[in-house]
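Would you mind keeping the following structure in view while I ask a few things?
A protein chain is absent from this complex, but the other protein chains hold their places.
After this line comes chain A, so read on.
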Amino acid sequence: MLITVKFHTALKRYCPQNDGMLQFQYIEGLTVKKLLEQLNLNNGAVGLVLVNGKIASREIQLMRGDYVEIFPIFGGG
């Protein structure tokens, strides 16, 4: 089962695919933090991460078939 990542708004520029969607093979022990590192997104650009629609901490272990959404950091608009 694949893991799907959806890059929202300003984060789309970090996605290799134009549509902001990326699928890849599940890896044992993958956390949100490790996922962001793999995507070169441990640069402070990400604010919120949802896994299957729920707010996820960086330490959460990902499972097969998870749907991960990442949103840019925001504050003081």
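Here is the rule we go by: a contact is a pair of C-beta atoms (placed from the backbone, for glycine too) under 8 Å apart; a residue touches a chain by one contact, two chains touch by 3 or more; residues count from 1.
The criterion applied here is as follows: contacts and distances are computed from a predicted model.
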item	value
Listed names "PepSY domain-containing protein", "Multisubunit sodium/proton antiporter MrpA subunit", "Aldehyde:ferredoxin oxidoreductase" or "Sugar ABC transporter permease YjfF", with the criterion being the UniProt name of the chain not displayed	"Aldehyde:ferredoxin oxidoreductase"
Chain not shown: contacting residue from A:16, A:29 or A:77	A:77
Absent chain, residues of chain A that touch it	8-10, 13, 42-45, 47-48, 50, 53-55, 58, 69, 71-77
